[in-house]
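Yeah, one chain of the complex is gone here, protein chain that is, but the others are all in their spots.
To keep things simple, chains are lettered A, B and C as they appear, and every chain counts its residues starting from 1.
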Amino acid sequence: MDDALFPKGVKRCPLPEFLMKLGPVVALLIWGVVAMLMCWIKGLNQTNMNDAYGFAAWIWADLTVIALGGGAFFTGFLRYLIGKEKLKNIINFAVLIGFICYSSALLILAIDIGQPLRGWFIFWHANVHSMLTEVAFCLTCYFGVLTIEYLPLVLENRQIDRVPFFHNLTHHMHEVMPLFAATGAFLSFFHQGSLGGVAGVLFGRPFAFREGLFIWPWTFFLFTWSAAAYGPCFTIMLAKITEKVTGKRLIKDDVYDLLAKIAGWMMATYIVAKIIDTWYWATVTAPARGMTFMQFYSNNPLYGIWILILEIVIGGVIPAAILLTRKGRNTPFALMTAVVLGVIGVCVNRWVMVLQTLAVPVLPFEGWPMYYPSWQEVATTLLPVAYGIILVAFSYRYLPVFPQEAELNPIVSEPAAPPAPAPDTDAEPADAELSPAQA
Amino acid sequence: MKMDRRSFLSFLIGGAAGTTLSPLPWKLTDDLAIWSQNWPWTPVPAGGEVTFVETTCMLCPGGCGVTVRKVGDRAVKIEGTPGHPVNDGGICILGLSGLQLLYGPTRVPAPLRRAGGRGENHWEKISWDDALALVVEKLAALRENRLSHTLACISGTDGGTVGRLMERFLTAYGSPNFIRTPSMRDAYEMTLHLMQGVQASAGFDVENADFILSFGSGILEGWGSPVRMFRAHSAWKEKGVKVVQIEPRLSNTAAKSDKWLPVNPGTEAVLALGLAHVILKESLHRKEFVDFYASGLDRWKNEVISKWTPEQVEAVTGIDKSTTVALARSFARADHPLALCGRGKGSTPGSIGEFMAVHALNALVGNINRKGGVWAVPGPDYIRWPEVEMDATAAAGMQQPRIDGAGTEKYIFARHLLHRVPEMVTAADPSLVQALFILEANPYYTLSDSALLKKAWDKIPFIVSFSSFMDETAQNADLILPNHMYLERYEDVSYAEGFNKPYIGLAKPVIHPQFSTMHAGDVILRLAKALGDPVQKAFPWEDYEGCLDDTFGDALETLRETGYRVEADFAPGSGYPVFETASGRFEFIPEEIRDAGMQAMVQPQGEEPAFPLILIPFDSQRLANGYIGDPPFVIKTVPDTVLKGDALFVEVHPETAKAIGLSEGRAALLATPKGQARVRVHLFEGIMPGLVGIPTGLGHQAYDGYLAGKGVNANALMGPVEDGASGLNAAWGIRAKLSRV
Amino acid sequence: MKHEQAKKYGMVIDLDKCTGCGACMVACMAENNVPFKEDETNKLDSITWMRVYQLTNGKPFPDTDICYLPRPCMHCEGDHGHSPCVSVCPATATDYSMDTGIVSQIYTRCFGCRYCMAACPYHARYFNWWDPVWPNGMEKYLNPNVSPRMRGVVEKCSFCYHRYQLAKDRAFMEGRRELEEEEYQTACTQACPAGAIVFGDLNNKTHRVHQIVQPDPAHAGRPKNPKAFRLLERLGTNPKVYYLSSREWVRRSGDHYLPHEGPGGGH
Partner (left out) sequence: MSTNDDKAKADALTDTGKQPEQDKPEKGNGASGSILFFFLVGLIASLLVGWVVFPELLYSKKKQPIDFNHALHVDMVDEGCESCHFFREDGSFSGVPELAQCIECHEEAQTDHPEEIKFVTQYVEKYREVPWLVYSRQPNCVFFSHAAHVRLAEMDCVTCHGPIGESTHSRIYEENRITGLSRDIWGRNIAGIKRNSWDRMKMDDCAECHAEAATKTASEGEAPIEGFFNNIIRIAFPGSLSGRKSSVQTQNEACFVCHK
C-alpha cells in the first residue's frame, strides 16, 4: 500500500498491521494529551506537586530524558569529531532518539510551568545567573541542532529524495554535519552540565549542594559525564529493543561492541568520580553544615540508604564492569543487563538529584514530605514515550534509519538488490550514505 | 506574469521581510506579554483616599479598640487601636478577620422566613414590614392568652443598651426569661457576690501582678480580653514575673509558663485548698488583710487544715506534696501574687466551690481590690432609664418563675442558667417556651448535649434569630431578622472581660450596611411600637440612635470621638474597701452557701468500665468557639494536627494510644454518654495519659463551606454537670471511650 | 536619591513572647491579599507568607515543651545579595535590593517554574496552585497597594514593601527622605498582640532590631546577643530574620549540629 515510501531494499509489514500494532500506543498518546490539556486549562493543581515538591516527576523526567538523549551528542561527537566511522551505522538512530528526548523535554517543560503563555520570558527577560536560563537556551539551541541532524534522514525518504532540490539539500547537509555535531557536542556539554548545576548550586539544600569548580558545582561535570556514559547505553538498549520488535538484526555487533566499550569506560570513570564526589560531600560539605551523611537517608520512610546503593553499585559499578569486559559486551544477555542497569542507574541519579533534594528536610523541625505523581503527571510523562514509539516506528518504516539493515536482512525474492553501501572505504562518508541510484 | 511556486515563495519572503520591518511583530509581542500578565479574572482593587475609623470590636467580650482602614468606601483592613486602654494597638486573629465576616458569604442578606422544614436551610426573603408583622402577630397572640412569660430571649449581651433594651422589652411585654449565655463570668460574679457582697464583675490587675497562679485559665488561649492578656504575658516575660500553670494538658499557656503542673483533671480546686493549707499552716497569709477585713477564716482554716494536707492533695491531684508546699510558699511570698481560674477561654462557668477556693487564695494574700490583684468592677451605670410601667399582664408574666430556674429557691444566687433550658422545655407539655428570641448568640452550637437540645428545639413553636450571620441557630430558626454586623452599627460595649476598670467602648458604623439588615435595637423599638401600649410606653425613643443619645447625653459626643471611655483612676476603695456582705467583711465561708467551698470537685458524667478515659475539651486562640465561628483566614491557620480535610484529631498520650492500638493519624471512634463521633488520633506527649483532648470550635454545620462540616463539635459530646451549690454548669470533661475503627 | 544610607531591613522575633496565636499570619493575609480555599488543611498547598511552626523538645510527659516559631521570608542576603532564591530565577522575577535588603517578587514577571522554591530551605515561597477566588463580595476588602496574584506564580513575604513605599510618600510630602523607625512597620509586627516582633533597619544603630540583635558585620551579621540566633545559620544564607529564645533547646532547633557540637558550633 505504502511500499513506495519504504527505504530501498528492506521489507516492512503491511500498513493495516502496522497501524493496528500502533493502536495501543496511540491510545496512550491520547491519554497523555488529555492530561496535558487538563494541566494547561485547569492549572497545576491537577498534579500532586506541592510547595515542598515544587519540582517532581516532570523535572525528573526532563533531566532523565535529556541524560538518556545524551547518546545523540556523544555518538555524534565520537563519529564526527573523534572519527569513529563505524558509529555511522547507529548515528541515525542515536539522533532520532535524541530528537525524541529533547522535544519531549521541551514539551514537558511547557506543561510544567505555572504560566505557560509566559514561558518565553525565560528568553525575553533572561537572568544570566540562573542555571535554568542556561538550560533553556542550550536546550532550545541543541534541539534546533538535532532537528537539523534529523532532517537529512527525513529527506532521505525514497520519495522525497527524488526531488533534486531535497536530494541536494540532504547532500550538503551531510557535508556540514560535522559542524553541527561539534556545535551539538558543545551545547550539550553545557546544558547537560547546567542541568547538573540546577541542583548543585542550591546552597540552601545541603543534599544537592556541591562545592564549585570555576563557576560550576561538581554536579555540572558529573551530569555531562554521566549523560555521555549512559546516553549510549540507552541508544543501545532501544536499538536492541527495536531489533526484538522488528525481529531483524539492524546493526552489526561490532558497532554495538564499540559503542558499549566506550560507554563502559565513560561509566567506569564517571562512577569513580561520583564515588569521590559522594565521599567528599559526606565527609566535608555536609558536616560543615552540621549534617551527617545518614541524616539524608535515615528519615525517609520508604527506601533509606538503598537508593544510593541502587544508583552507584547496581546502576553504576556493575554495568560498568560488564561493559568493560569483552565477554560481557559480546554476550547478548549480559550486554542487555548492563545497559538496562545503566539506564536505571542514571534514572535514579536524576530522581535523587531532583526529588530527594527537595524532600530532605532542611529546617530541623520539618518532616520528610511524601509524594507520588497524580495520574495526570503519569500520563503526561508517558506522553513522550508514546510519541517516541510512534516516531521511531514511522522513522523505521519510511526512513533509512539503519544503514546496515538491508545488508543484514537480504530480501530473497527480490533479485539484484542494490548493493549495500560500502561501510568503511569511502573517503567522503556523506556521499556514501546517499542513495546509490545517483551514482 | 505568472504566479508560480518560486514567485509565491519570493512573495512570502518579501512579506516576511516587510513584516519584520514593520512594528507588527514587535508591538504584538509586547502587547501579548502585557496581556499574559494581567488576566481579567484577577481582581484589581480600586484605589482611593485612605481613611481610618476607630471603633470597638464585638467579636468576643474582650472589648478591644480597633481601627478600620478604608480605601474610598471599602473597608480593607482591621488593626488594633494604639493607645487603647484594653489592647493598646494589639489585635487578635479573630479581630483581624472581621472584614471576612462583613463581606463574607455567611451574612444574612435580608429578613428571611423559613420555607422548608427547620434546619433544611430553605428561606424566603421577605420585607422588613412583613417580618416584623409576623413577630408582632405571634407576640400579641401570646400576650392575649396570658402566655407572655413563654417568650424567652437568649442573649450574648446584657450590660449595654441593646441587651438592656431587649430585657426591657421582655419586662414590658411580661416575661422574666431574659437569659444570658453562660461563661465563667457567671461564676466570678457569683463569687464576688457571695464573698464580697457586691454585684460586680471580676477585674484582674494583671499588669501589676508579679506571680501568676493559673488554675487552667487559658491566658494565651483567649481567657479574659485576649490581647490584653497577651500583652500582660509579654510584660511578665520582660519583668521576670513567674507564671505557674495548673492543668492536665500542655496548652500554649502551660508551654509558655515557668512551671507547668499537670494536675489530675477536675482537681484544681483541691490543689487550691492544699495551697491554702500550707499558707495557713505556715502563717504565710497577709494578716493585715485577713485579720481586719475577712470573716469566717477560723472555720475555713479548720476545714482546710484537717482535710487538705499536702499528702491528701497529692493523692487527689497527683501533684507532688513538696511541689505544693514550695508553690504555696513562693505564691504567698510574692508581692502581688494573683490566682486565676476559669478553664480555657472560660466559656463554661465552672463550680462555685472552685472559684471560691481560688478567690480565697487571693484573699489569703490580701490581694483583693489591690494593685496586682482581683478588683470588683461595678457594672455599667450609664443606663438610667425610667422604671417600666407594667400592666397587669406584664406584672403577671413577670411573677412567673424563670424557665431556667435562676433566682428560684434552689438556684437563689444564679442569674442565668441557660444549660437548664433544654431540659425544662422538654419536660413540660406544652412547652414553657412558645417563642424564642436569640440575640448575639448561637446556642444551637454552643450548648452541650445536642440530642436533648434538638428535642427541646422541636418543641418551641416560634424561633426568631437576630443574627447577622447564618449560624446554626439562625439556620434552625423560623425567622431571621438580621442585625447590622458590628462594623455597620452603633452599639455600646459595656464591658471588657477581665478588665479591671469600668469601661465603655463604642462600636461605630464603619461603612454603610452592606445588606438589607436592621439594627436589633431598632427592631426592638419597632416591635414595641407595633405591639402598642403598654409595651410601647416603655420605649420613648424614635429609634436606636435616639435611645443612645438619650442614654449618654453629652457623653456620647466624646465617646464618638475617642471610641471608648475608661475610668482611668478607678480604685476599688482606697486601701482596703469595705465589703458589702452582712458582716461587712470578706467571707471565707459565706453563710448562704456554707458547704460549697468544700464541694469543689465535680465528677464527670459516665461510668468507668464503659468509658475508661476522660475527654477534656481544650481551647485555642485559633478556634473561635462562641457566637462567631472561624472566618476563612482563621480556619486557615488551624494546624494539620487538629484538622485534616474534614477530620478532627483528638490528642492522646502515646501510651494511652498504644494501649488501644492506635497510632498517629489513625481513625477512631470517640464515644461519650452523650454521643459519639469519628475522629483521628494525634499522639501528643503533652497530654496526661488516660485523657483525650478535643479541640473546641469546630464541627460547625452552618456558616459557609470554609467552616461547615469540618471536624466535630466538642459540645455535642459533652453534657452539662450542674454544680450542686450554685446550679451553674460546672462540666470540665466527660468520661469517654476511644476505640479503633 | 543621593547620599541615602543603604538600609538593611530585618526582623527579630522573641520566641519567649510569641504565644503561637497566629495573629501575624492573618494580619499578613489580610494586608497582602493572600487568597484562601475551602480546604486549607493540606499545609503543603496553603499560602501563608508568615507561617507559625510548632517546635517540640521531644521529651516525654511531663517534661514535654513546645515553642512557636513564626517564619516569614528571611530576606536572605547570602553573600553580597546572592540569596539562594534570587540568583536561580531564570526570568529575573525576584531580586535582592541593596537599598533595603528586601527580596522582591514580581508576580507578573514570574512564569511559575518554581526553581526559587526548590532553592529556598525555609519553605518561605508559595506557589499559586489554584486560581485565587474570593467569595462573591469579599473582594471588596482587597488592599489596592498589593496586587492580587494569579494562578501559576510564586509569591512570598515582601516585608510589606508597599508600606515602605507609602511611608516614603508621606515623608516626601514633608520634604524628608529618611523614614523614622515607626513609620515603616510590617503588618505582622503591627498586629502581634504579644509585641514579639520587632522590625527595623539592621544598619541603623538607633533602631531596636540593631540594638537587640547586635549584628556582627565581620561575620555576615551573626548576632552578638547570646539569646539570638538565625535559622540555618550554617548554610550561609545570611538571613535577616533573627530569633530570640532563653531556652537552649529552642536555639538548637534553629540549625543542624553534629552530635559533639554545641549551638554555634562548627565555627
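What we mean here is this: a contact is a pair of C-beta atoms (placed from the backbone, for glycine too) under 8 Å apart; a residue touches a chain by one contact, two chains touch by 3 or more.
Being a predicted model, the structure only gives us computed values, none of them experimental.
Participant: Per the definition of touch given earlier, which of A:K8, A:H171 or A:K261 contacts the omitted chain?
Facilitator: Considering the complete complex, A:H171 is the one touching the chain left out.
Participant: Looking at the full complex, which residue from C:Y96, C:Y126, C:F199 or C:Y243 touches the chain that isn't shown here?
Facilitator: C:Y96
Participant: Which chain B residues touch the hidden chain?
Facilitator: 1-3, 6-19, 21-28, 30-32, 34-35, 37-38, 40, 42, 44, 47, 49-50
Participant: For chain C, enumerate the residues touching the unshown chain of the complex.
Facilitator: Missing-chain contacts on chain C: residues 1-2, 80-82, 86-87, 89, 92-100, 102, 104, 106-109, 145-148, 158, 161-162, 165-166, 168-173, 175, 177.
Just so we're on the same page, only the chains that are shown with their structure count from here on.
Participant: Looking at chain pairs A-B and A-C, which one is connected by more C-beta pairs in contact?
Facilitator: Taking the two pairs in turn, the one with more contacts turns out to be A-C.
Participant: I need the residues of chain A touching at least two other chains; which ones are they?
Facilitator: In chain A, residues 115, 118, 121 touch at least two other chains, as defined above.
Participant: List, in ascending order, every residue of chain B touching at least 2 other chains.
Facilitator: Each of 37 in chain B touches at least two other chains.
Participant: Taking the complex as given, what residues does chain A use to touch chain C?
Facilitator: The contact residues of chain A facing chain C are 43-45, 49-55, 112-116, 118-119, 121-122, 125-127, 129-133, 136, 198-199, 201-206, 287-292, 295, 357-358, 362-366, 369.
Participant: What residues on chain C touch chain B, complex-wise?
Facilitator: Counting only chain C, the residues touching chain B are 14, 16-17, 19-23, 25-27, 29-31, 33, 36, 38-43, 46, 48, 52, 54, 56, 58-62, 64-68, 108-109, 131-132, 134-144, 147-150, 187, 190-196.
Participant: Using the touch definition up top, name the residues of chain B that touch chain A in the complex.
Facilitator: Contact set of chain B toward chain A: 32-33, 36-37.
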